[in-house]
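One protein chain omitted, others in place.
Chains here go by letter, A and B, matching the order in which they are written, and residues are numbered from 1 within each.
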Amino acid sequence: MIQIKDMSKWYGDFQVLKDITEEIKQGQTVVVCGPSGSGKSTLLRCINGLEPFQKGEIFVDGVSVSDPATNLYKLRTEIGMVFQRFELYPHMTAIQNITLAPMKARSKPRKEAEAKAMELLQRVGIPDKAHEYPANLSGGQQQRVAIARSLVMEPKIMMFDEPTSALDPEMIKEVLDVMIGLSKGGMTMIVVTHEMGFAREVSDEIIFMDEGMIIERGTDISFFQKPKNPRTKEFLDKILI
Amino acid sequence: MGLAYEFDWGVLWRNPYGMYLLQGIWVTIKLGLIGWAIALSLGVLIGTVRISPWRWLRLIGTAYVEIFRNIPFMVQLFFWYYAGPMLFGEALQYRINSIIGLNYYVAIIALGMYTASRVAEHTRAGFSAISRDHYYAALSTGLTHPQMYRHVIIPYALRIIIPPLTTEFLTIFKNSSIAMTIGVLETTFMSYKIDSETFHGLESTTGACLIYLALGLVVVRLMGILESRLKIPGMIGR
Partner (left out) sequence: MFDAVSSNLPFLMGGFWVTVKLAFFALAGGIPLGILVGLGRISRNKWVYYPVTFYVNVIRNIPLLLVIFWFYFVMPIIIGSPLDPFPSAVISFIIFEATYFGEILRAGYQSVSKGQIEAGYSTGLTYVQTTRYILIPIALRRMLPSMITQSIVTYQDTCLAFVIGLPEFVRRARIVDTLEVRSIQLFGFVAIVFFITCYIGSVISRRFEVREQEGG
(Lines give C-alpha, C1' and ligand atoms only; values in the text may rest on other atoms or scores of the structure.)
Protein backbone atom coordinates (compact mmCIF):
# COMPACT_ATOMS: atom_id res chain seq x y z
CA MET A 1 0.00 0.00 0.00
CA ILE A 2 2.83 2.40 0.87
CA GLN A 3 6.39 2.04 -0.36
CA ILE A 4 9.10 4.44 0.74
CA LYS A 5 12.42 4.05 -1.02
CA ASP A 6 15.64 5.77 0.08
CA MET A 7 13.77 8.93 0.91
CA SER A 8 15.63 11.98 2.26
CA LYS A 9 14.48 15.47 3.12
CA TRP A 10 16.33 18.65 3.96
CA TYR A 11 15.25 21.96 5.49
CA GLY A 12 17.91 24.13 3.91
CA ASP A 13 21.17 22.57 5.04
CA PHE A 14 19.59 20.53 7.78
CA GLN A 15 18.71 16.95 6.89
CA VAL A 16 15.52 15.94 8.70
CA LEU A 17 15.04 12.53 7.09
CA LYS A 18 17.87 10.22 6.05
CA ASP A 19 17.41 7.38 3.57
CA ILE A 20 14.08 6.15 4.84
CA THR A 21 12.99 2.83 3.38
CA GLU A 22 9.78 1.19 4.50
CA GLU A 23 6.92 -0.83 3.15
CA ILE A 24 3.45 -0.96 4.62
CA LYS A 25 1.02 -3.55 3.33
CA GLN A 26 -2.72 -3.25 3.10
CA GLY A 27 -4.44 -3.70 6.44
CA GLN A 28 -1.27 -3.28 8.48
CA THR A 29 -0.87 -0.95 11.41
CA VAL A 30 2.59 0.51 11.84
CA VAL A 31 3.54 2.41 14.96
CA VAL A 32 6.31 5.00 14.72
CA CYS A 33 8.01 6.17 17.89
CA GLY A 34 11.13 8.07 18.82
CA PRO A 35 12.25 11.23 20.60
CA SER A 36 10.90 14.63 19.55
CA GLY A 37 12.65 16.10 16.55
CA SER A 38 13.44 12.68 15.15
CA GLY A 39 11.47 13.35 11.96
CA LYS A 40 8.39 11.20 12.64
CA SER A 41 5.84 13.94 11.94
CA THR A 42 7.74 15.14 8.90
CA LEU A 43 7.67 11.62 7.49
CA LEU A 44 3.86 11.56 7.70
CA ARG A 45 3.63 14.94 5.98
CA CYS A 46 5.80 13.68 3.13
CA ILE A 47 3.63 10.62 2.58
CA ASN A 48 0.57 12.68 1.65
CA GLY A 49 2.56 15.34 -0.14
CA LEU A 50 2.02 18.14 2.37
CA GLU A 51 5.76 18.67 2.43
CA PRO A 52 8.15 18.03 -0.43
CA PHE A 53 11.21 15.80 -0.19
CA GLN A 54 14.37 16.01 -2.22
CA LYS A 55 15.58 12.46 -2.72
CA GLY A 56 14.09 8.99 -3.11
CA GLU A 57 10.51 8.01 -3.78
CA ILE A 58 7.21 7.36 -2.04
CA PHE A 59 4.43 5.33 -3.67
CA VAL A 60 0.94 5.29 -2.26
CA ASP A 61 -1.19 2.55 -3.78
CA GLY A 62 1.23 2.50 -6.72
CA VAL A 63 1.11 6.29 -7.29
CA SER A 64 4.32 8.32 -6.90
CA VAL A 65 3.89 11.23 -4.48
CA SER A 66 6.76 13.27 -5.92
CA ASP A 67 5.71 12.86 -9.54
CA PRO A 68 4.57 16.32 -10.72
CA ALA A 69 1.83 14.64 -12.75
CA THR A 70 0.23 13.17 -9.62
CA ASN A 71 -2.93 14.88 -8.48
CA LEU A 72 -2.03 15.46 -4.85
CA TYR A 73 -5.53 16.66 -3.95
CA LYS A 74 -7.01 13.37 -5.11
CA LEU A 75 -4.24 11.40 -3.41
CA ARG A 76 -4.92 13.16 -0.10
CA THR A 77 -8.58 12.14 -0.15
CA GLU A 78 -7.30 8.56 0.07
CA ILE A 79 -5.10 9.25 3.11
CA GLY A 80 -6.83 10.51 6.23
CA MET A 81 -4.75 12.45 8.72
CA VAL A 82 -5.29 13.19 12.40
CA PHE A 83 -3.24 15.82 14.18
CA GLN A 84 -1.91 16.27 17.69
CA ARG A 85 -3.88 19.49 18.26
CA PHE A 86 -7.05 18.28 16.47
CA GLU A 87 -7.10 21.27 14.09
CA LEU A 88 -10.88 21.38 13.90
CA TYR A 89 -12.21 24.44 12.08
CA PRO A 90 -13.30 26.60 15.02
CA HIS A 91 -16.00 28.48 13.13
CA MET A 92 -17.87 25.33 12.13
CA THR A 93 -19.89 22.83 14.17
CA ALA A 94 -18.72 19.22 14.45
CA ILE A 95 -20.94 18.08 11.60
CA GLN A 96 -19.93 21.03 9.41
CA ASN A 97 -16.29 20.11 10.02
CA ILE A 98 -17.01 16.62 8.76
CA THR A 99 -19.17 17.49 5.77
CA LEU A 100 -16.98 20.26 4.33
CA ALA A 101 -14.62 18.00 2.36
CA PRO A 102 -17.25 15.62 0.92
CA MET A 103 -19.36 18.58 -0.20
CA LYS A 104 -16.50 20.61 -1.66
CA ALA A 105 -13.89 18.08 -2.80
CA ARG A 106 -16.38 15.43 -3.90
CA SER A 107 -19.41 17.62 -4.63
CA LYS A 108 -21.68 15.38 -2.56
CA PRO A 109 -25.16 16.78 -1.81
CA ARG A 110 -25.54 18.11 1.72
CA LYS A 111 -28.14 15.49 2.72
CA GLU A 112 -25.91 12.62 1.76
CA ALA A 113 -22.82 14.13 3.40
CA GLU A 114 -24.73 14.78 6.61
CA ALA A 115 -26.17 11.29 6.77
CA LYS A 116 -22.68 9.87 6.35
CA ALA A 117 -21.31 12.28 8.98
CA MET A 118 -23.96 11.25 11.49
CA GLU A 119 -23.14 7.61 10.89
CA LEU A 120 -19.48 8.31 11.63
CA LEU A 121 -20.25 10.38 14.72
CA GLN A 122 -22.25 7.39 15.90
CA ARG A 123 -19.25 5.19 15.26
CA VAL A 124 -16.87 7.39 17.27
CA GLY A 125 -19.49 7.58 20.00
CA ILE A 126 -20.59 11.22 20.01
CA PRO A 127 -23.70 11.57 17.80
CA ASP A 128 -25.17 14.00 20.35
CA LYS A 129 -22.33 16.49 19.75
CA ALA A 130 -23.03 16.98 16.03
CA HIS A 131 -24.12 20.57 16.35
CA GLU A 132 -21.62 21.70 18.97
CA TYR A 133 -18.76 24.02 18.11
CA PRO A 134 -15.24 22.65 18.74
CA ALA A 135 -14.60 25.07 21.60
CA ASN A 136 -17.50 23.48 23.49
CA LEU A 137 -16.11 19.97 23.17
CA SER A 138 -13.53 18.23 25.36
CA GLY A 139 -10.17 17.32 23.85
CA GLY A 140 -11.14 13.68 23.48
CA GLN A 141 -14.40 14.61 21.77
CA GLN A 142 -12.60 17.02 19.43
CA GLN A 143 -10.13 14.36 18.44
CA ARG A 144 -12.93 11.91 17.71
CA VAL A 145 -14.61 14.49 15.50
CA ALA A 146 -11.26 14.94 13.75
CA ILE A 147 -11.07 11.19 13.15
CA ALA A 148 -14.61 11.22 11.75
CA ARG A 149 -13.64 14.16 9.53
CA SER A 150 -10.88 12.03 8.00
CA LEU A 151 -12.95 8.86 7.73
CA VAL A 152 -15.77 10.55 5.86
CA MET A 153 -13.61 10.61 2.72
CA GLU A 154 -13.38 6.80 2.97
CA PRO A 155 -9.59 6.79 2.92
CA LYS A 156 -7.55 3.68 2.25
CA ILE A 157 -4.95 4.79 4.75
CA MET A 158 -5.16 6.66 8.05
CA MET A 159 -2.21 8.55 9.53
CA PHE A 160 -2.17 9.70 13.16
CA ASP A 161 0.37 12.24 14.39
CA GLU A 162 0.58 11.88 18.18
CA PRO A 163 -3.22 11.83 18.43
CA THR A 164 -3.34 11.49 22.22
CA SER A 165 -0.40 13.55 23.43
CA ALA A 166 -2.46 16.73 23.84
CA LEU A 167 -5.16 14.91 25.80
CA ASP A 168 -5.84 14.56 29.50
CA PRO A 169 -5.20 10.99 30.70
CA GLU A 170 -8.88 10.15 31.16
CA MET A 171 -9.61 11.02 27.54
CA ILE A 172 -6.80 9.05 25.97
CA LYS A 173 -8.67 5.77 26.16
CA GLU A 174 -11.76 6.99 24.32
CA VAL A 175 -9.60 8.02 21.37
CA LEU A 176 -7.43 4.89 21.44
CA ASP A 177 -10.54 2.71 21.48
CA VAL A 178 -11.71 4.28 18.24
CA MET A 179 -8.26 3.72 16.71
CA ILE A 180 -8.12 0.11 17.87
CA GLY A 181 -11.52 -0.48 16.32
CA LEU A 182 -10.28 0.95 13.02
CA SER A 183 -7.15 -1.16 13.06
CA LYS A 184 -9.05 -4.33 13.78
CA GLY A 185 -11.52 -3.43 11.06
CA GLY A 186 -8.70 -3.74 8.53
CA MET A 187 -7.66 -0.11 8.02
CA THR A 188 -4.10 0.52 6.89
CA MET A 189 -2.65 2.81 9.55
CA ILE A 190 0.52 4.69 10.39
CA VAL A 191 0.48 5.93 13.95
CA VAL A 192 3.07 8.20 15.53
CA THR A 193 2.55 7.61 19.23
CA HIS A 194 4.22 6.75 22.49
CA GLU A 195 1.22 4.72 23.68
CA MET A 196 2.98 1.41 23.91
CA GLY A 197 -0.12 -0.37 25.13
CA PHE A 198 -1.76 0.52 21.84
CA ALA A 199 1.34 -0.62 19.96
CA ARG A 200 1.31 -3.98 21.72
CA GLU A 201 -2.34 -4.57 21.03
CA VAL A 202 -2.67 -3.77 17.36
CA SER A 203 0.63 -3.01 15.66
CA ASP A 204 2.08 -5.28 13.01
CA GLU A 205 5.35 -3.43 13.13
CA ILE A 206 7.01 -0.85 15.34
CA ILE A 207 9.56 1.57 13.97
CA PHE A 208 11.95 3.52 16.14
CA MET A 209 13.31 6.73 14.63
CA ASP A 210 16.14 8.91 15.85
CA GLU A 211 17.82 11.88 14.16
CA GLY A 212 15.94 11.34 10.93
CA MET A 213 16.73 7.66 10.55
CA ILE A 214 14.90 4.43 11.20
CA ILE A 215 17.32 2.81 13.62
CA GLU A 216 15.23 -0.11 14.73
CA ARG A 217 12.19 -2.01 13.61
CA GLY A 218 10.43 -5.11 14.73
CA THR A 219 7.20 -6.86 15.50
CA ASP A 220 5.99 -5.96 18.95
CA ILE A 221 7.42 -8.84 20.93
CA SER A 222 10.95 -8.63 19.59
CA PHE A 223 10.91 -4.84 19.74
CA PHE A 224 10.04 -4.62 23.40
CA GLN A 225 11.92 -7.64 24.68
CA LYS A 226 15.34 -7.24 23.18
CA PRO A 227 15.96 -3.98 21.36
CA LYS A 228 19.23 -4.18 19.47
CA ASN A 229 20.09 -0.53 19.51
CA PRO A 230 21.15 1.12 22.81
CA ARG A 231 19.23 4.30 21.84
CA THR A 232 16.04 2.28 21.51
CA LYS A 233 16.56 0.70 24.90
CA GLU A 234 17.22 4.07 26.50
CA PHE A 235 14.06 5.49 24.91
CA LEU A 236 11.89 2.53 25.90
CA ASP A 237 13.17 2.72 29.46
CA LYS A 238 12.05 6.32 29.60
CA ILE A 239 8.55 5.88 28.24
CA LEU A 240 7.71 2.49 29.71
CA ILE A 241 8.65 3.63 33.22
CA MET B 1 -11.08 82.13 38.90
CA GLY B 2 -9.24 83.99 36.19
CA LEU B 3 -10.70 85.76 33.18
CA ALA B 4 -14.35 86.50 33.31
CA TYR B 5 -15.46 84.07 30.64
CA GLU B 6 -19.04 84.07 29.56
CA PHE B 7 -20.12 80.80 28.11
CA ASP B 8 -22.16 80.91 24.94
CA TRP B 9 -23.25 77.41 24.02
CA GLY B 10 -25.44 78.87 21.31
CA VAL B 11 -22.45 78.72 18.96
CA LEU B 12 -23.19 75.01 18.62
CA TRP B 13 -26.54 75.52 16.87
CA ARG B 14 -26.97 79.22 16.04
CA ASN B 15 -26.92 80.15 12.37
CA PRO B 16 -24.52 79.71 10.62
CA TYR B 17 -22.40 77.83 13.17
CA GLY B 18 -24.73 74.86 13.58
CA MET B 19 -24.60 74.42 9.83
CA TYR B 20 -20.80 74.57 9.93
CA LEU B 21 -20.73 71.65 12.33
CA LEU B 22 -23.23 69.63 10.31
CA GLN B 23 -21.15 70.14 7.18
CA GLY B 24 -18.06 69.14 9.16
CA ILE B 25 -19.69 65.92 10.38
CA TRP B 26 -20.65 64.99 6.83
CA VAL B 27 -17.06 65.52 5.64
CA THR B 28 -15.66 63.54 8.60
CA ILE B 29 -17.96 60.62 7.77
CA LYS B 30 -17.01 60.73 4.09
CA LEU B 31 -13.28 60.87 4.87
CA GLY B 32 -13.60 57.98 7.30
CA LEU B 33 -15.71 55.72 5.10
CA ILE B 34 -13.92 56.22 1.78
CA GLY B 35 -10.53 56.17 3.53
CA TRP B 36 -11.56 52.94 5.21
CA ALA B 37 -12.53 51.33 1.90
CA ILE B 38 -9.04 52.10 0.58
CA ALA B 39 -7.36 51.03 3.82
CA LEU B 40 -9.20 47.73 4.00
CA SER B 41 -8.64 46.61 0.41
CA LEU B 42 -5.03 47.80 0.24
CA GLY B 43 -4.21 46.66 3.79
CA VAL B 44 -5.57 43.14 3.39
CA LEU B 45 -3.69 42.85 0.09
CA ILE B 46 -0.39 43.99 1.63
CA GLY B 47 -0.90 41.85 4.74
CA THR B 48 -1.48 38.80 2.55
CA VAL B 49 1.54 39.62 0.42
CA ARG B 50 3.66 39.67 3.58
CA ILE B 51 2.96 36.01 4.24
CA SER B 52 3.24 34.95 0.60
CA PRO B 53 6.00 32.56 -0.46
CA TRP B 54 7.59 35.16 -2.79
CA ARG B 55 10.51 36.89 -1.16
CA TRP B 56 10.55 40.10 -3.20
CA LEU B 57 6.80 40.57 -2.73
CA ARG B 58 7.21 40.12 1.01
CA LEU B 59 10.00 42.69 0.94
CA ILE B 60 7.79 45.26 -0.78
CA GLY B 61 5.03 44.61 1.75
CA THR B 62 7.41 45.02 4.68
CA ALA B 63 8.89 48.21 3.23
CA TYR B 64 5.40 49.67 2.77
CA VAL B 65 4.40 48.95 6.35
CA GLU B 66 7.65 50.28 7.83
CA ILE B 67 7.60 53.50 5.81
CA PHE B 68 3.98 54.39 6.50
CA ARG B 69 4.12 53.48 10.14
CA ASN B 70 7.35 55.30 11.00
CA ILE B 71 6.42 58.69 9.58
CA PRO B 72 3.77 60.81 11.35
CA PHE B 73 0.53 60.95 9.40
CA MET B 74 0.58 64.75 9.28
CA VAL B 75 4.02 64.70 7.64
CA GLN B 76 2.74 62.20 5.08
CA LEU B 77 -0.23 64.45 4.43
CA PHE B 78 1.99 67.49 3.90
CA PHE B 79 4.31 65.54 1.67
CA TRP B 80 1.51 64.30 -0.61
CA TYR B 81 -0.27 67.64 -0.65
CA TYR B 82 2.65 70.04 -1.13
CA ALA B 83 5.31 67.83 -2.69
CA GLY B 84 3.06 65.28 -4.39
CA PRO B 85 2.12 67.38 -7.42
CA MET B 86 5.80 68.37 -7.92
CA LEU B 87 6.68 64.71 -8.33
CA PHE B 88 4.79 64.72 -11.63
CA GLY B 89 7.08 67.33 -13.19
CA GLU B 90 6.61 70.99 -14.05
CA ALA B 91 3.99 70.61 -16.76
CA LEU B 92 1.58 68.38 -14.87
CA GLN B 93 2.18 70.05 -11.53
CA TYR B 94 0.14 73.14 -12.35
CA ARG B 95 -2.72 71.14 -13.76
CA ILE B 96 -2.83 68.96 -10.66
CA ASN B 97 -2.66 71.97 -8.37
CA SER B 98 -5.62 73.51 -10.16
CA ILE B 99 -7.87 70.54 -9.41
CA ILE B 100 -10.76 71.79 -7.30
CA GLY B 101 -10.92 69.99 -3.99
CA LEU B 102 -7.41 68.58 -4.37
CA ASN B 103 -6.92 68.69 -0.60
CA TYR B 104 -9.97 66.43 -0.13
CA TYR B 105 -8.67 63.82 -2.54
CA VAL B 106 -5.19 63.94 -1.02
CA ALA B 107 -6.60 63.63 2.49
CA ILE B 108 -8.71 60.59 1.62
CA ILE B 109 -5.93 58.80 -0.25
CA ALA B 110 -3.29 59.62 2.38
CA LEU B 111 -5.61 58.51 5.16
CA GLY B 112 -6.36 55.28 3.30
CA MET B 113 -2.71 54.54 2.58
CA TYR B 114 -1.64 55.28 6.15
CA THR B 115 -4.37 53.16 7.70
CA ALA B 116 -3.65 50.38 5.18
CA SER B 117 -0.23 49.86 6.78
CA ARG B 118 -1.93 49.22 10.12
CA VAL B 119 -4.60 46.97 8.59
CA ALA B 120 -1.80 45.04 6.88
CA GLU B 121 -0.14 44.36 10.22
CA HIS B 122 -3.35 43.01 11.73
CA THR B 123 -3.99 40.87 8.65
CA ARG B 124 -0.50 39.41 8.78
CA ALA B 125 -0.79 38.72 12.50
CA GLY B 126 -4.21 37.09 11.98
CA PHE B 127 -2.92 34.69 9.36
CA SER B 128 0.22 33.87 11.33
CA ALA B 129 -1.91 32.98 14.34
CA ILE B 130 -3.22 29.99 12.38
CA SER B 131 -0.90 27.01 12.76
CA ARG B 132 0.62 25.22 9.79
CA ASP B 133 -1.12 22.02 10.82
CA HIS B 134 -4.45 23.79 10.43
CA TYR B 135 -3.67 24.34 6.75
CA TYR B 136 -2.49 20.74 6.52
CA ALA B 137 -5.64 19.43 8.17
CA ALA B 138 -7.76 21.07 5.49
CA LEU B 139 -5.48 19.86 2.70
CA SER B 140 -5.31 16.33 4.10
CA THR B 141 -9.06 15.92 3.64
CA GLY B 142 -8.57 16.61 -0.04
CA LEU B 143 -9.58 20.27 -0.25
CA THR B 144 -7.77 22.24 -2.93
CA HIS B 145 -5.81 25.35 -1.99
CA PRO B 146 -8.56 27.75 -3.14
CA GLN B 147 -11.16 25.70 -1.22
CA MET B 148 -8.94 25.67 1.86
CA TYR B 149 -8.59 29.46 1.83
CA ARG B 150 -12.22 30.08 0.95
CA HIS B 151 -13.83 27.80 3.54
CA VAL B 152 -11.28 27.34 6.30
CA ILE B 153 -8.42 29.82 6.49
CA ILE B 154 -10.01 33.13 5.49
CA PRO B 155 -13.17 32.72 7.61
CA TYR B 156 -10.96 31.83 10.56
CA ALA B 157 -8.48 34.67 10.05
CA LEU B 158 -11.33 37.12 9.54
CA ARG B 159 -12.70 36.29 12.98
CA ILE B 160 -9.29 36.84 14.52
CA ILE B 161 -8.72 40.24 12.91
CA ILE B 162 -12.16 41.79 13.25
CA PRO B 163 -11.65 43.08 16.84
CA PRO B 164 -8.38 44.93 16.04
CA LEU B 165 -9.89 46.20 12.79
CA THR B 166 -12.80 47.65 14.77
CA THR B 167 -10.27 49.70 16.72
CA GLU B 168 -8.65 50.84 13.46
CA PHE B 169 -12.03 51.80 12.05
CA LEU B 170 -12.60 54.00 15.09
CA THR B 171 -9.12 55.44 14.72
CA ILE B 172 -9.60 56.44 11.10
CA PHE B 173 -12.38 58.87 12.07
CA LYS B 174 -10.15 60.37 14.73
CA ASN B 175 -7.19 60.60 12.37
CA SER B 176 -9.35 62.23 9.70
CA SER B 177 -9.28 65.34 11.91
CA ILE B 178 -5.66 65.87 10.86
CA ALA B 179 -6.94 66.63 7.35
CA MET B 180 -7.82 70.08 8.71
CA THR B 181 -4.13 70.98 8.49
CA ILE B 182 -4.43 71.04 4.70
CA GLY B 183 -7.69 72.93 4.84
CA VAL B 184 -10.26 70.13 4.65
CA LEU B 185 -13.46 71.44 6.21
CA GLU B 186 -14.18 68.54 8.54
CA THR B 187 -15.53 68.63 12.09
CA THR B 188 -12.37 69.76 13.89
CA PHE B 189 -11.71 72.45 11.30
CA MET B 190 -15.26 73.73 11.65
CA SER B 191 -14.99 73.94 15.44
CA TYR B 192 -11.81 75.95 14.98
CA LYS B 193 -13.51 78.14 12.39
CA ILE B 194 -16.32 78.86 14.84
CA ASP B 195 -13.69 79.96 17.36
CA SER B 196 -12.08 82.33 14.90
CA GLU B 197 -15.47 83.92 14.19
CA THR B 198 -16.89 84.01 17.72
CA PHE B 199 -13.95 83.54 20.13
CA HIS B 200 -15.96 80.74 21.73
CA GLY B 201 -13.53 77.94 20.91
CA LEU B 202 -14.08 76.19 24.22
CA GLU B 203 -17.75 75.62 23.44
CA SER B 204 -17.19 74.74 19.81
CA THR B 205 -14.40 72.25 20.54
CA THR B 206 -16.39 70.73 23.39
CA GLY B 207 -19.23 70.29 20.91
CA ALA B 208 -16.84 68.67 18.45
CA CYS B 209 -15.63 66.30 21.19
CA LEU B 210 -19.23 65.22 21.80
CA ILE B 211 -19.68 64.68 18.07
CA TYR B 212 -16.65 62.35 17.93
CA LEU B 213 -17.84 60.51 21.03
CA ALA B 214 -21.27 59.98 19.47
CA LEU B 215 -19.69 58.85 16.20
CA GLY B 216 -17.51 56.42 18.14
CA LEU B 217 -20.53 54.98 19.94
CA VAL B 218 -22.34 54.43 16.63
CA VAL B 219 -19.31 52.67 15.14
CA VAL B 220 -18.86 50.48 18.23
CA ARG B 221 -22.54 49.52 18.12
CA LEU B 222 -22.39 48.65 14.42
CA MET B 223 -19.21 46.63 14.78
CA GLY B 224 -20.67 44.91 17.84
CA ILE B 225 -23.52 43.62 15.68
CA LEU B 226 -21.05 42.38 13.06
CA GLU B 227 -18.83 40.75 15.66
CA SER B 228 -21.68 38.94 17.38
CA ARG B 229 -22.84 37.58 14.03
CA LEU B 230 -19.36 36.31 13.21
CA LYS B 231 -18.24 35.25 16.63
CA ILE B 232 -17.09 31.70 17.17
CA PRO B 233 -19.25 30.11 19.85
CA GLY B 234 -17.28 29.01 22.88
CA MET B 235 -14.29 31.15 22.00
CA ILE B 236 -13.96 34.33 24.01
CA GLY B 237 -14.15 37.40 21.82
CA ARG B 238 -12.28 40.46 22.96
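The definition used in the following text is that a residue touches a chain if its C-beta (ideal position, glycine included) is under 8 Å from a C-beta of that chain, and two chains touch if they have at least 3 such contacts.
Predicted, not measured: the structure shown is a model, and the values here were computed from it.
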Chains in view that touch the one left out, judged over the entire complex: B
Hidden-chain contact residue, picked from the options B:Gly10, B:Pro72, B:Gly183 or B:Gly224: B:Pro72
Given B:Ala137, B:Leu165, B:Ala208 or B:Ile232, the one touching the chain that is not displayed: B:Ala208
Residues from subunit B at the interface with the omitted partner, ascending: 1-3, 5, 66-67, 69-76, 78-79, 82-83, 86-87, 170, 174-178, 180-181, 188, 191-192, 195, 201-202, 205-206, 208-209, 212-213, 216
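Just so we're on the same page, only the chains that are shown with their structure count from here on.
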Interchain centroid distance [CA atoms averaged], subunit A/subunit B, Å: 46
Contacting residues of subunit B [partner subunit A, same complex]: 131, 133-134, 136-144, 147, 151-152, 155-156, 159, 232-235
Of subunit A, residues touching subunit B in the complex: 45, 48, 50, 73-74, 76-77, 79-81, 83-85, 87-91, 100-101, 104-106, 133-136, 146, 149-150, 152-153
